[in-house]
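Everything on this sheet refers to the single structure shown next.
With one protein chain held back, the other chains of the complex are shown just where they sit.
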Amino acid sequence: MLCPYCGHHNIDGMDNCEECLHDLSFFDVPSPTGGLQMHLMEDKVSHIPYDRLVLVSPNDSVAHAVSRIKAIGIGQAVVVEDDSLVGILTERDLLNKVAGRELDLEKLPVSKVMTVHPDAIGERDAIRVIVNKMAVGGYRHVPVVRDGHPIGIISAKAVANYILKHSGLDF
Amino acid sequence: MSENGHSTNGAVKLTRKDFQTDQEVRWCPGCGDYSILAQVQKVMPELGLPKEKIVFISGIGCSSRFPYYMNTYGFHTIHGRAPAFATGVKTANPDLQVWVITGDGDALSIGGNHFIHALRRNVDLKIILFNNRIYGLTKGQYSPTSELGKRNKSAPMGTIDYPINPLSLAFAAEATFVGRSMDVDPKHLAMMIERLAHHKGSGFLEVYQNCNIFNDAAFKSFNEREVKEDRMIQLEHGKPLLFGKHKDRGIRLNGVTPEIVSISENGGEDGVTIDEILVHNENAPEPNLPYILGRMQFPEYPVPMGVFRAIEKPTYEQMLAGQISTAIETKGAGNLEKLLNSGETWVIGPDGE
Partner (left out) sequence: MSIADKLSEVKIRRLPLRPAALVERNASIRETVAAMKAKRLGCALVCEQGRLVGLFTERDLLNKVIGEPVGYEAAIEQVMTPNPAKLSLDDSVITAMRVMKEGDYRNIPLVDNQGTAAGVVTVRDLVTYFAEHFPKEALNLPPDHDQTMRHAEGA
């Protein structure tokens, strides 16, 4: 690798440049060079607009949660207990655990259908963290928390729109 | 303890979180090992085994930090000897699912011998080899898979060692499952880990893993997202070996040498139709064809990825258990105390007599 100070060609991974002895250890770790990579690594998730939050408790009925999210026109509810994130109820949970079954939604508590303790991120996490959660973790919605308390939720759609915006092709 | 109690038969269903530990994951930022860890943790819950039935055994190296990050039983053993420990664990306790996590240095340098014999014996082990073509943990010396002429800390004028192909060694060691995947294709990696998990017998998976500190971009020339389709080939059982963005190129055998040909319905440039293209067969009893595929390297050939070989034959621990039970039936259960005290024994007196 090229020493940025003196231009000498060093072997990969050298701690110091052979020629000028400058510390090279910082240049091995991924650092943004520009464009989308810069946005991925430097921008915080708070740059992405949060979706509307509907908060329910684990003991609320599924019928209640469903009517609340339908009323606002969104597809998921965040489940909290004592202000802390304990679960998320999404359309996928409804598809997998409710649809097609003979269940009394008025009596079924949210706790039996929700995804328990979902992965969440902090508002100061970089964009790449949420991209990782979605690409590798397979999530389509990731709650944003502050001290365990949900303050927002980011959807895959919002992330895709962010990428579109910063690709310079959003027209 | 899993919090999510949903399942069909009352058993607690595990999630990815159940397999994560609270240990700080100490790999360099950007290391390919993170991706492999993520996929292993993703596949584990789907295997339906309780955590107490899974063991991860490693040797020494960056790869070998793996057991600390998996919330299952684990051993961090000595350099190169993980397959020996694993053979012991599996034969003593055949109900456990035993994984061996190793690297190109650990398995092929000091551990070469144990590697061969664990595979040869067909012990039901799942060996994942993180191949980054360098010694990472010790900061940048060349390994048995480093390319000839590579300049690095222990070869400042370039290596003069010829590298070995881990797949060729695995075939020679009679491994019954041989596969290859890479850290930058998480879906493929997850699929390969799952296949390895379900295989009964000695299983070997080579994973091309990027060490971005000491050997960055070692595989980028062919596995970068944009060139992947043209420079790599996916092996699928029963399907012809086609590659390229439009799946218009294939592999044909000319004697024992593979050739790249263009195909089209009426013969294409080389006059070749799809009927002449090699069809992959994972279950062939002899590893001759998979061996040839395993030798294909970039840039002369597209790099093959997937399951090269998957055959079944009685495993070591099955046969051992069989012999033990036969022996007990015919000769009765043994008594270790009695055995130790049988034959000629003597007591050493106070004067050393």
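Lettered A and B in written order, each chain numbered from 1.
Here, a contact is a pair of C-beta atoms (placed from the backbone, for glycine too) under 8 Å apart; a residue touches a chain by one contact, two chains touch by 3 or more.
Note that this is a predicted model, so its numbers are computed, not measured.
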Please pick, from B:196, B:213 or B:277, the residue that touches the omitted chain in the full complex.
B:213
In the full complex, which of A:16, A:37, A:59 or A:84 touches the chain missing from this view?
A:37
Touching residues on chain A - with respect to the absent chain:
13, 25-26, 28-30, 32, 35-37, 40-41, 63, 66-67, 69-70, 75, 91-92, 94-96, 98-100, 105, 121, 125, 128-129, 131-132, 134-136, 138, 140, 156-157, 159-161, 163-164, 167-170
Residues on chain B facing the left-out chain by the touch rule are 16, 20, 24-35, 37-38, 41, 62, 69, 136-139, 183-187, 210, 212-213, 225-226, 229, 245
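Throughout what follows, only the chains that are shown with their structure count from here on.
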Mind listing the chain B positions that touch chain A in their complex?
3-4, 6, 15-17, 28-30, 35, 38-39, 42, 139-140, 151-153, 156, 186, 212-216
Within their complex, chain A touches chain B through residues 1, 11-14, 28-30, 97, 112, 115-117, 135-138
